[in-house]
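Shown below is the structure under consideration.
One protein chain omitted, others in place.
Now for chain A:
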């Protein structure tokens, strides 16, 4: 397993993409640090990148990577190694590379110019979202045989989670404005990993506004560690379920 992972990782790190992606993130972070005069503005601007761009790149890259490496995977599958190990090594390699890029690309400027708790949270959110969307991408890849189709599915998932879903929730909130919607909204938000990452950031940046919620439930949810814990748990479900599903399909798939 480790050997497989090592080769998969070598392969991915040697690709130009890893370097370009890291440099891109670093350039974005540096330019934001240069124009913004305080840390909270930096984290606001970086948050938009983290929540929009990082999932997109993760989804597209993971899908293309899966298909580009299909020959290697097929070769490996002919060897006496477990299918699940081949699958996991590919997946972990992608997640590790994407996370490392964020860690270096955003982390280095932070080391240079300082960071606060919201920026550290942002790093974590970025890495979690990369992992979640890699899971989605692998699921899309094993579901079809066609690379274009798989990329299409990944993109559709990205559009759905980062744009369509929020519009849908907003529509529901608007239509049912006369009802007490606080808990329903929180529940709906749980059904979207991008929103969860965003809420984690809101808890850092907009806690004063979130505390405007009526009811002790929300006060406790947002101000204590419980909210953070619940969100991280739901995010880990979002991580594990697509991966588990795609792993199961991969095991039975006839290449």
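One rule holds in what follows: a contact is a pair of C-beta atoms (placed from the backbone, for glycine too) under 8 Å apart; a residue touches a chain by one contact, two chains touch by 3 or more; residues count from 1.
Convention: contacts and distances are computed from a predicted model.
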Q) When you check the chain that is not on display against UniProt, which of "Nitrous oxide reductase family maturation protein NosD", "Carbon-monoxide dehydrogenase small subunit", "Cytochrome c-type biogenesis protein CcmF" or "ATP-binding cassette domain-containing protein" does it turn out to be? A) "Nitrous oxide reductase family maturation protein NosD"
Q. Which of these, A:12, A:47, A:76 or A:115, touches the one chain of the complex that we don't see?
A. A:47
(Q) Among A:124, A:184 or A:245, exactly one should touch the missing chain; which is it? (A) A:184
Q: Just name the one of A:13, A:81, A:210 or A:234 that touches the chain not displayed here.
A: A:210
(Q) Across the whole complex, list the residues on chain A that are touched by the chain not included here. (A) 38, 40-41, 44, 47-48, 51-52, 162-163, 166-167, 169-170, 173-174, 177, 181-182, 184-186, 189, 194-195, 198-199, 201-202, 205-215, 219, 223
